[in-house]
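Here the complex is missing a single protein chain, while all its other protein chains stay put.
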Amino acid sequence: MAVIFPKSSDIILKVAGAVAGIGAVIAVAAFTYYTYPTVIDTGYQPVQPVPYSHKLHAGQLGLDCYYCHSTVYKAAFAAVPATSTCMNCHTQVKKDSPRLEPVRQSYATGKPVPWVQIHRLPDYVYFNHSAHLSAGVSCVSCHGRIDQMIEVHQEKPLNMAMCLECHRDPAPNVRPANLVTKLDWVPDRDPREIGAEIVAQKHLDPPTNCSGCHR
Amino acid sequence: MSLITIQTPNVTGKKYWRSLNQLADTKEFRDWVHHEFPANATEMLDGNSRRTVLKLMAASFGLAGLAACNRPVEHILPNSAGTEADNYLPGEPFHFATVMSIGGHVTGLLVETHDGRPTKIEGNPDHPHSLGAATAIQQALVLGMYDPDRSAKVLQGGKESTWPALESAVQKLSLGDGSGLRFLSGFVSSPTLDSQRTAILKKFPKAKWVEYEALSRDNELAGANMAFGQPLYVHPKWDKAKVVVSLDHDFLNLDAPTPFFTLAFSKRRRVGSEEDLDKMNRLYAVESQFSLTGANADHRLRMKGSDVQQFATDLAAALGAMPGLNVVNNGGAADKRAKFLAAVVKDLKAAGPEALVVAGPRQPASVNALVALINEKLGSACVTYTKPVIDKSNSGIDALKTLAGEMSAGQVSTLVILSGNPVYSAPADLQFPVALSKVATSIHLGAEEDETSAAATWHIPEAHLLESWGDEASSEGAASIQQPMIEPMYGGKTPIEIVNWVTTGKFTKSHDIVKSYWLAQFTGDKEQAWRKALHDGVVAASKTVDPIKVTVDTKKLATALGAASKAASTGIEVGFYPSSATWDGRYANNGWLQEAPDPISKLVWGNAAMISPKLARDQKLTDGDIISLTRGNVKMEAAVMVQPGHADDAVSISLGYGREKCGRVGKDVGSNANLIRTTDGFYFAQGFTLAATGKREILATTQERGTGDQQHDRPLAREVAIDEYKKNPKSIEEMSEVPEIHSIYSEFTYDKGNQWGMAIDLTSCTGCNACVVACVAENNTPVVGKDQVLRGREMHWIRMDRYYSGDENDPEVIEQPIPCMQCENAPCENVCPVQATSHSPEGLNDMAYNRCVGTRYCANNCPFKVRHFNFLNFHKHEPELVGLVYNPDVSVRMRGVMEKCTYCVQRIEETKIKAKRDGRREIKDGEIKTACQQTCPAEAIVFGNINDPNSRVAKLKKQERNYAMLAELGIKPRTTYLAKLRNPNPELTA
Partner (left out) sequence: MSAVLQDPQLMEVNPPLVRTEDYHDLTEQISVIVEGDVVKTPLKYWITLAITASVTGILGLMLAYLVSTGIGVWGNNRPIGWAWDITNFVFWIGIGHAGTLISAILFLFRQKWRTSINRSAEAMTLFAVMCAGIFPLFHTGRPWRAYWLFPIPNTDLNLWQNFRSPLIWDVFAVSTYFTVSLLFWFTGLVPDLATLRDRTTNKLKQWIFGALSLGWRGSARHWSNYEKAYLILAAISTPLVLSVHSIVSFDFATSVIPGWHTTIFPPYFVAGAIFSGFACVMTLLLIARWTLNLQNLITIKHLENMNKIILVTGSVVGYAYATEFFIAWYSGNLYERFTFLNRAFGPYWWAAWSMYSCNIFIPQLYWFKKMRNNLWVMFVISITTNIGMWFERFVIIATSLTRDFLPTSWGYFHPTYVDMLTFAGTIGLFLTLFLVFARFLPMIAISEVKGVLAVQKHQFTDKEVVAHDLR
């Protein structure tokens, strides 16, 4: 009877099987990796209408975050400053720099500057800045060293895993409330210890149930 | 819009605060008129929705995270004026006080706004007639503001015109001495408008100003006039009364477009502690239709509306109130009546100064007069009278009749109709449309393009309550200023502006008119007083009208009564009632109200001719059979609904339906009772012939008729007579046996921190829909439309269950609000495969919409069926405009996910965060109020921390009559009920 498959086909079959198996594993791994927020969301750095440098303002000039993002202590939203805030200084400083044209435009027309949002949470997530600041969570924990970024990019994944990690064990991210906007703060001892003390003293127990963030 | 829904399924209101300033140039805004409204949810099954399949597939990938590869650019548009401007915080709610009046009942309101858009209306705690409570209708007003069908254009002869055209027309008006000038307005309770009126009538001596309300307080004034010789407002002091006899007065629902009556009445109904048991009042109701007042009455006597006069006379006679009156005992069926009468008389006498008899606005002057007489005879301290501050001499049907006469006689050259719809609501026999056609220039100010705007020569869009400056003063004097939260969206104008414009020819903003009026009233620092008045919502300076001492002139009254022709009650009687949803039709285009079930019949999206079971049997009619009602040359058709406890040989039908020219929501919903409403039978009329037409209409109710109306001997909504309860306080608890349940696992102990719980007092709950609408407004629950309700898909997170018991001719009714019970052992939780619903350490049954895959297992396993599934995308066809009403603190749920009550967790979390900001952990009792609790005029719903023994809720739960429904399932509900206590008269129960 005619031979359809030569002896070698056994090996071919085995190899094919192996390749398929490994391939599948790789595919799954790749999918998981490339859809993981750390990979797809971090590093997002859109072009802003005005090349505003946080490094200059927050870093070198040492403006407190609160000077511009003035609602963080009172409200859920960290408001982007009004044009008027920029003009507090820029009526004198660099008052005719071409790069500031959009700002002057806005100031004149009253039309807001269309800043591009970088740190974005889904609409069903109810993050509240004031709650976190009053607990002593620093800007750094979620936004990174903004004071070292010329143009801001997203540093942390800001995914649910990240939130939960801290909500389950807040100590490492908690610091004295007066230092939350001090991005370059270097603790004199293990920050976890400091955090743990504050957690104990403030009775912090961040929610880990659904309605803590989803409503 | 649909794209937004695709990209981020759970679109929250948050999205809109940014888009508000972009709204003006969105396509949605320009052609919102052509948009589907959620009420047409049934349309979601149409062809074009099928085409979205691919989009959705795309969406599904998007949701899987791939969309993030090409992340959509989102802009942040900061308020360029500076966020510091009057300490405005983006995203944080602000509250403004304002005021509204329906048919002369004034209520102060508090409006919550987010980033400049009103999102919720609540009662103003500082207003004497609200005290924080608001009715269903009042709360639904906010949706009305975003109604895409609101009038936005000037119309001339029903066709689109322009403001300049109108302006020139106004300039051309030659008013002369005003002989041809007439104003037709609703019930005027605005001091500013009144002052304008006085000025006008001085300037144009021959001009006339007529007030007409389809549902008014005219009989109240006329009655006083008959009794005391002068028109007076009657102010029952419900909270002082121990025995209340209501003669066809549904003061707990339809006849009170204000929370105030329930508020006061329930003070003597609530049982907070043991001693309250003896303070509890007793309510007798005499009525035709089965009303909420009848449902809450301890004893109810049903009779035709026209027989009430005889009953009142007999009551007065039995009390020896007036010589020459004697009890007519029309025997036979009257046996029950006689017994009832005797008991009432005895009880009233015993109560003396604590006795109160009230007559409904539906009852003629004579009955109101008799009631005044009776109260005087009883020496009741529960009623006061005040003179109308604002003149009412030219108000009511007769005034309208004369006006119509003048109009058809061509004596009226200029008619200004201020925010009313007389073409629809005027009595049929006045032929108002014909009369109107005889008027040279008729200017109609109206909120929507309605029957009148089509017939008038000019139509002017009216600004919504929340867009307009104005003021209202209650009949007791409490004056408040109406302030807008937002610029008129469609450039609407207010009555004040129009009156001023038409009569002076130049346009002044109502803000200036109102302010100048009030500054004139104030003394001292006027500006300061003005700001304070705006802030408080009540004008501190406003002098409360002092009640006056009056005595009945019996002789005059006797003659008057003799003259008052008592219509012989023959044939079928038809009674006309306000609608719990549309009032007199003005709220017909409001989806929230159309879908709020009628408290008794549970009917939604329409009205019906209510008839008694006996009449139904005699005429061989069942629910949905369309009948015709004919009397002389008036005729209408309506579907019947069999109403247990309804008076025989009588038909009750609510006004405000069958609107022909109306927005998409209210158009042709139900049938128009104004067609058979005539001046001689304004509230009820005799001698109708009832005939079946053979046609049928499907009526949508939220409870299965018949079987769903009974409790089937299940201990669900429990009640007990107060005496029995005193004898055996355990009787409630004993109605069901709750076994000890021992889990093999060590159970979570809910004993730390806040443990949220709720107690609902069935004794004070009247069953009004305030909580239902409050919940809709707070939690963005969608309107699904009649067809979907028929399919059993309504979405109310808190619903009002209504059970009948006893004889179908004289049933007892118990109402039971059903929110989520937040079971500690929630059956819904352990069946969810993806943990979309799980328990919070504070005892809440959390629901994460964005985690739900929609297996519906939780809903199946919920014994209370309080979980609601988004069978379709109920928000899909919504104009962006309607989206603006959403509460940004609550996700708007996409289709395919389950949703439910969470004790307004957004409020809980907000308050906790505020507390943390203030550096405290513990929440004060009453600091958090759920939406339903906050608005409840009867304070029947109490929410709080059951872990704190001193909290109100914990105290209530300690009462013996506290029980958990279906506790025998071992589910440990957090929401418990306080059994209904009835206070029957032993003489009638024996």
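Every chain is named by a letter (A and B) in the order it is written, and numbering of its residues begins at 1.
Note that a residue touches a chain if its C-beta (ideal position, glycine included) is under 8 Å from a C-beta of that chain, and two chains touch if they have at least 3 such contacts.
Because the structure is a prediction, the values reported are computed rather than measured.
Peer 1: Can you say which of B:Lys438, B:Lys614 or B:Arg856 touches the chain missing from this structure?
Peer 2: Spelled out, the listed residue whose C-beta touches the missing chain is B:Arg856.
Peer 1: Among B:Glu497, B:Asp709, B:Glu910 or B:Glu939, which one touches the chain that has been omitted from the display?
Peer 2: B:Asp709
Peer 1: Which residue, A:Met160, A:Ala177 or A:Ala196, contacts the hidden chain when the whole complex is considered?
Peer 2: From the options A:Met160, A:Ala177 or A:Ala196, the contact with the absent chain belongs to A:Met160.
Peer 1: Over the whole complex, note the residues of chain B touching the chain we left out.
Peer 2: 9, 44-45, 49-53, 56-57, 59-61, 63-65, 703-704, 707-714, 716, 788, 791-794, 799, 801-803, 818, 827, 830-835, 838, 851-857, 859-861, 863-865, 867-873, 894-898, 966, 969, 971
Peer 1: Need a quick check: the contact residues on chain A for the chain that isn't drawn.
Peer 2: 1-2, 4-5, 9-10, 32, 35-37, 159-161, 164-165
Quick note on the criterion: only the chains that are shown with their structure count from here on.
Peer 1: Can you check how far apart chain A and chain B are, centre to centre, with Cα atoms defining each centre and the answer in Å?
Peer 2: Going by mean C-alpha positions, chain A sits 47 Å from chain B.
Peer 1: In the complex formed with chain B, which residues of chain A make contact?
Peer 2: Contact set of chain A toward chain B: 35, 37, 40-41, 44, 46, 70-71, 73-77, 79-85, 106-107, 110-117, 120, 122-124, 126, 128, 130-131, 134-135, 203, 207, 209-212, 214-215.
Peer 1: In their complex, what parts of chain B are in touch with chain A?
Peer 2: So the residues of chain B in touch with chain A come to 8, 10-12, 14-15, 64-66, 68-69, 71, 73-84, 89-92, 836-841, 844, 846-851, 889-891, 902, 905-906, 908-909, 913, 916-917, 919, 921.
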